[in-house]
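A single protein chain has been removed from this complex, and every other one stays in its place.
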Amino acid sequence: MRFLPHTDTDRSAMLEKIGVSAMSDLFADIPAEFHLDEGSLNIADALSEAGIVRKFTRAAEKNRNATNTRYFLGGGTYNHFVPAVVDYIISRGEFLTAYTPYQPEISQGTLQALFEFQTMIARLTGMDVSNASMYEAATATAEAALMARRVTRKNRVVMAGSVNPRYRSVTANYLSRLDGEFVEVDMAGSGTTFGTDLDKLIAAIDEKTACVIVQYPDFYGSVYDLSPLRAACDAAKCLMVVAFSDVSAFALIESPGAMGADIAVGSGQPLGIPMGFGGPHLGLFTCKQKYLRQMPGRVCGLTSDADGKRGFVLTLSTREQHIRREKATSNICTNQGLMCTAAATYMTLMGDAGLATVARHSAAALQSLVSQLPDHVTAASGARFNETVLSFVDQEARDAFLAAAKAGDIFAGIPLEQIDSAAEPRHLLVATTEMVETDDINDYLAILEVTK
Amino acid sequence: MSCNDTTETTFKYSATVGIQHEEPLLFEHAHEAPESINLPGVNGDISAALSAFSRQQAANIPGLSEPETVRHFVRLSQWNHGIETGFYPLGSCTMKYNPRVNEQVVRLPGLAHIHPDQPQDTTQGVLELLYELQGWLGEISGLPHLTLQPAAGAHGELVGLMMIRAALDARGQQHRRKVLVPDSAHGTNPASAALCGMHTVELKSGADGRIDLDELKRHLDDETAALMMTNPNTAGAFESDVKEICQLVHDAGGFVYGDGANLNALVGVARPGDMGIDCLHINVHKTFSTPHGGGGPGAGPVAVNDMLAPYLPVPRIEKQGDTFALVANCETSIGPVLGTPGQIGVLLRAHAYISAFGRQHLHQIAGDAVLNANYILHRLKERYHVPFKGLCKHECLLTDEIQNKHGVKTLDIAKRLIDLGFHPMTVYFPLIVHGAMLIEPTETESRETLDAFCDAMLDIADACEAGDTEMLHEAPLKPFRRRLDETQAARNPVLVWQG
Partner (left out) sequence: MTIPAKIKYTKDHEWVRIEGDTATFGITDHAQEALGDIVFVELPEIGREVNAGEAYAVVESVKAVSDVYAPLAGEVIEVNEALEGEPEKVNSDAYGAGWIAKIKITGDESVELMTDDEYTTFLEE
């Protein structure tokens, strides 16, 4: 077996040293009734390396992917460009195969990369501090609600119905086993079409409220002014939590920090991480400095070594499960460390200018598409970043278009009810990135015309 | 400080790695950012409505040219120890070799560049691989029903406890909220229980480091929801009473949750499900060799028996006739626990690792892992205190009791190992012994490496007895940075660069 260095001769010699006669003696403390016969498990026969490559290649070929199909899919996962350098850096064994940097003397590479990541994420989101990752956006949102409860010592959580339904349902699920109240403010039929009705949300806040959670841009791509909510949160002494699904937006539009967020959480997948059928992605978690000690997850901090040289360590670890156990701020341990390094590499390559270009091209592609729509399709109104909802007359019309687009190598959008089960089945959630070219939009529009 | 004595050992071991550069923070690179890199896309206007929200103040992400970016991060990487650079004997962390073919196959465009919400008839290939993995993990654990979705071990614990709670609620036993956790358990166990709205009661380990049956019986009652057990435990010992333990918990009306962190000792040899465990999370980043990445990503699939199967989270991966599907609706489910289908790239690497061993060789993982741990234990047991006697499983536990007499602590031994070219073992865990050193070699280390590590440990024991303790207190001397001031970092936390 090529991953195992020992020969049978080695094994015999080692067994002899240990003082036992057979491998099975090493397992004598496991009651005999539980011992399996060798090879008795119903698992495929061993494959050679070539066999593994062949099997995975065949499986991969059954999947349509972004190298042969144009993607207008979003809903939390986006087909942004991934530079070759990002994958190269995270493929280096020193980053890829390192453990959590608990021994800082020999982990300064990971630690400095995390420190740079935290700094850049804080700057991009306009927040004071960032942790070194959560799993992904939905669990990060749930953790934000839990943190707000700790900070305010109140336990009522209010959430806008225009937050991604997956973030909503995971947050509701996390909170459902704890004392307190979870209020979802329905955003349908309120006069706002596929957007966030702040008046209705603000009306749901009371003095028992720990936090209000909104998404910005919201699940439907809508961009709106959060200052009325900030004022309402101040009045009720609750926290304003802002979730987001494509952090690249903040290279173009005002950041959650500038909008007054106390906690901002969301997805860092757009920062150089492939869609990967949903993972591994990157959960971002940022907050104001004054709430730092209630923040979940690992953080990396600046310090110096015994010779006075600058260095970095994981710090504030008394918040974490391995020390505070049942009183920890979260149970999270293993996180998305390598994805932080990927995002740090990506942001370094891009800089302000590159990030702004990504965001601008993403938004421009949406504007180009929406401004040329034929009459039988309507797009949701108002400011949108790179995502919107297209409405068809009925499900049949939409599905006919989807099928024709698919035949033309375009994934034209996600049927809204696939994520938002309350939605009528005639809407399409459509997203654009800088990977969408003018020709792709022209093809999209042409298919819309012919499936009228 | 004295380091003269190391002349001879330096010849044998080294912690230096060629030329090392002081690399500034990327924010400190002096020049202005270069032109934006060429990016594809529509270079058109954004809507007027969106323009009204334009960011007013630049984020100030510096930006480096591509050659500078590569050199910056490659230099950072060279300050790291990784499993590809050297031995990583971290107990209960299972740092084994991460096969390169796994990295290659998950980067195939048909696996890397696919969206979770694209039509399912265009993702049959990935769903088939995942479905197959579910079946294999069911076989290996002896618990046939799986969710692959949990993002890490701790997330798996939470999901498992949610299922247990749902099963109890379905029986009308909303009063069962007590979770028994041995004092040797990972800190995630009590933290996960708290997040699940349950409270933990700590079980004091017996004199042999194992679960004490009398202590367990004392705490079992009609409020008990579950016992969380790690088997082999974090002292590296198999809980030989596992059958009786499970029986006692079941008789009391509770469930047995298995923390699969130490599954590497059992793969292909014995199955937790056969022993009476109801629910087990599997750390694929441990047992199935997916890279740790400096802290993650991992994945924590949860395997359960028939009793808990109705409560598995959604979406589930099912086979319907000849097609595979992500199925989101199920009334009895605990509901969604993650916003995506899971850490797919991590799970696919695990699939590749199991494929390489297959039915024929899988048991050799546990076999060699346990052999290697016992080999180290045998070589060190005369010179280091062994708190619990007998054979160990995949990891062995030592303490600093002997070295303490010379004023040398576990931390000093760990840091000295760095100078000798090894990553330290897990230190000060488990908490049930003083000055713990938990050593897990895994199956992918050669005898040559194990011997070199043992020689280094024996050198340290020699240095202690020779009274060369100052050198041990000062260690490490060789790496890029010496001991870091953690007090300074925690008192005045600086988490972002203010330059």
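By written order: A and B. Residues from 1 in each chain.
By our rule, a contact is a pair of C-beta atoms (placed from the backbone, for glycine too) under 8 Å apart; a residue touches a chain by one contact, two chains touch by 3 or more.
For clarity, every value in this text was computed on a predicted model and none was experimentally measured.
*Asks:* Using the touch definition from the top, which of B:20, B:51, B:332 or B:487 touches the missing chain?
*Replies:* B:487
*Asks:* In the complete assembly, which of A:317, A:418 or A:438 touches the absent chain?
*Replies:* If we include the chain that is not displayed, A:317 is the one touching it.
*Asks:* In the whole complex, what residues of chain A lie against the chain that is missing from view?
*Replies:* Interface with the chain not displayed, on the chain A side: 293, 317-318, 323-324.
*Asks:* May I ask you to list the residues on chain B that touch the chain which is not drawn?
*Replies:* Contacting residues on chain B, toward the hidden partner: 486-487, 490-491.
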